[in-house]
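One protein chain is absent from this view; the other protein chains keep their places.
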Amino acid sequence: MVRAVPTWLRIAAWCFVLLTGLLLLAPLVVVVGVSVSESQFIVFPPQGFSLRWYEKALSTPAFLDAFWLSLGLATLVTATATVIGGAAAIGLSRGRQGSQLETFFLSPLVLPSIIFAIGLLMLWSTLFGTTSFYVLWLAHTVIALPYVIRTTLAVLAERDPYVNEAARTMGAGRLQRLLLVTLPQCIPGLAAGAFFAFNISFDEAVLSLFLRNPNLTTLPVQIYGQLEFSPDPTVAAVSTVMIMITLVLMVLLERLMGLNRFASG
Amino acid sequence: MSDLKLTNIVKAFGKTQVLRDINLTIRSGEFVSLLGASGCGKTTLLRIVAGLETVSAGKVEIDGVDVTDLSPEKRDIAMMFQSYALLPHMTVRENVRFPLRMRKQGTREEQYECVNAALEAVQLSHLADRMPRQLSGGQQQRVALARAIVSNPKVLLLDEPLSNLDARLREDMQVELIEIHRRIGLTTLFVTHDQDEALSLSDRVVLMNGGVIEQEAPPREIYETPATAYASSFLGAANLIPATVSDGVARLADGQTIAVPAGSPKGSVTLVLRQENVEIAEGGELTANVVTRVYLGSRNRYILELACQRISVVAPASLTFEPGMEVRLRVGADRVRILPG
Partner (left out) sequence: MTDRRETWLLLIPGLALLVLGFVLPIGRMLVLSVQDANGYSLEHFVRFFQDSYYPLVLWRTVYLSAVITFFCLLIGFPLTYIMAHSTPRVRLWLIIMVILPLMTSVVVRTFGWMVLLNRSGLLSTALRDLGLGGRSFQLMHTEAAIVLGMVQVLLPFMVLSLLGVLLRHDPRLEEAARTMGCSFLQTIRTVVLPLALPGIVAGSILVFTLSASSFVTPSLLGGARLEVLAGSIYKNVTQTLDWNFAAAQAVILFAGIALLLIPYLRLGARGHG
């Protein structure tokens, strides 16, 4: 008789998973804990319970400005990344240009963003003298684009290839096929990609740090600045808000379409 | 309802010749099947009529109008696909309405009326507001059929539409296709590799082989009098036996003889013996040895060795012959088909 898995191994496996879970999630739990602590020192486990740090964060102009900047930027990035990425994905799914072009489009996923950051800063400063919102928008769109392309390509790969031909035999012209047949089929992929794009842009730190100037400070950059010098639990409150936004996005994403399929891609 | 005329159609993909000089005319309202094995070119020919493939040479005319260079959108056709190809994000009703929208036929109200009529014709009115993914395979195919007939196309093209259905559904759908064709009478071109399907549905069967038309004839004629060895073996399980004919007698390889009708080809011939036309009976003209018996429930199928060749014969289960036994075969002279060569 072949035994499946010995019991000791099964128990060991679960302990291992628990420890790994701890490793992965502990920092996040800690941040949330600190944010509700009464003490003005950063300690964990938290002492007491208080929401004063959230009040303080809401009344600090630096954080508020950074928040609105990040929000506006992420929204614009989502719009451009979804449109450009969606179009690119449709073009790539025609499959006529080979996988090299696809690899090129997806390369920002694996290339460290510091590579773009330096080059972008140097290029734009030389041309325009200073960094601006538009450079940051461009930079964020570049790294968000592959997410939209990947999710949309995955959805397009599953469709019936004869639907387009059927539409032709039904009298649909080129533009009609694009708008009435191809685009609606892309929507789940575009929506998932949009969520990723928003999240990526909102949380992005490296590009934003390189491209910052006093008027162009995103929320992660603001947090980084505080961490370098004098963190107090206000930072924890702001960070917790960021975690909550991520959680909401993830739940919405799971609701709209399973996370599973994008994880094993 | 329109004529379809194909003249000197040649098609090559790169160096591969897929269609070599096809000439075919389909009269208005006719139901014609393109029958053949994979790779014979039947699907390519259908797609050429649809406009989804270009021709290397030749002409396609619908109702006397040369449509060879027209894209599918501009030809007044409708097509059914093996995978149904329904628009996944639209309801059944909107799917069926789509061709009317695209061809701008009638007002919105009129379009919906046509849709209702088409859905009733395929008995799917109750599912009009469902999405394709909520339907079974058979239901999806019926939606595809409704969608194909709703715009009253000049030519209806069907690309093995029943291949994905299980046996019972296939038979039901075949009946439906026959009834709809009887009622509406669209000029129809139907591609299939299944000879039973072709025989039961068509006014005319076009058998294709290697890019040419092997034979075209009404179902009965092509089944009972296949013109070539290929046609014989493709249509119905037939045994092909070489023999020599002289003086009204066909001599097999081992010397056995059977009488043949006057006027049969002489010299080297091929005898075509259908399984169901050979009877295992005392007093038969030929002798053969049983090699294998295959139990089929109500019947037995026997593999026999006749004149150094294996043939297949079917007999009722009441008769049982064991391997090694010698049996006698009765072959009616009027049941043997003799092909030259």
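Lettered A and B in written order, each chain numbered from 1.
As a working rule, contacts are C-beta pairs under 8 Å (C-beta built on N, C-alpha and C of every residue); 3 or more make two chains touch, one makes a residue touch a chain.
Since the model is a prediction, treat every value here as computed from it, not as a measurement.
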**Request:** Could you run through the displayed chains and say which ones the absent chain touches?
**Result:** A
**Message:** Touching the hidden chain in the complete assembly: which of A:L111, A:L179 or A:L256 does that?
**Reply:** A:L111
**Sole residue of A:M170, A:A194 or A:V235 that reaches the chain not shown, by the stated touch rule** = A:V235
**Asked** Which one, A:I11, A:L51, A:L101 or A:L252, makes contact with the chain that was left out?
**Response** A:L101
**Fill in**
The one of A:P6, A:P61, A:G129 or A:P214 in touch with the missing chain is A:P6
**Item:** Contacts of subunit A with the absent chain, listed as residue ranges
**Value:** 2, 5-6, 9, 13, 16-17, 20-21, 23-31, 34, 41-45, 83-85, 87-88, 90-92, 94, 96-97, 99-101, 103-105, 107-108, 110-112, 114-116, 118-123, 126, 138-139, 141-142, 145, 149, 174, 178, 199, 202-206, 209-210, 220, 223-224, 227-228, 231, 235-236, 239, 242-243, 246-247, 249-250, 259-260, 263-265
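What we mean here is this: only the chains that are shown with their structure count from here on.
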**Message:** Can you work out the whole-Å distance between the CA centroids of subunit A and subunit B?
**Reply:** 55
**Complete:** Seen from subunit B, its contact residues with subunit A in the complex are 50-52, 71-74, 77-79, 81-89, 98-99, 102-103, 147, 151, 157
**Request:** Using the touch definition up top, name the residues of subunit A that touch subunit B in the complex.
**Result:** 159-160, 162-163, 165-173, 176, 180-181, 184-185, 187
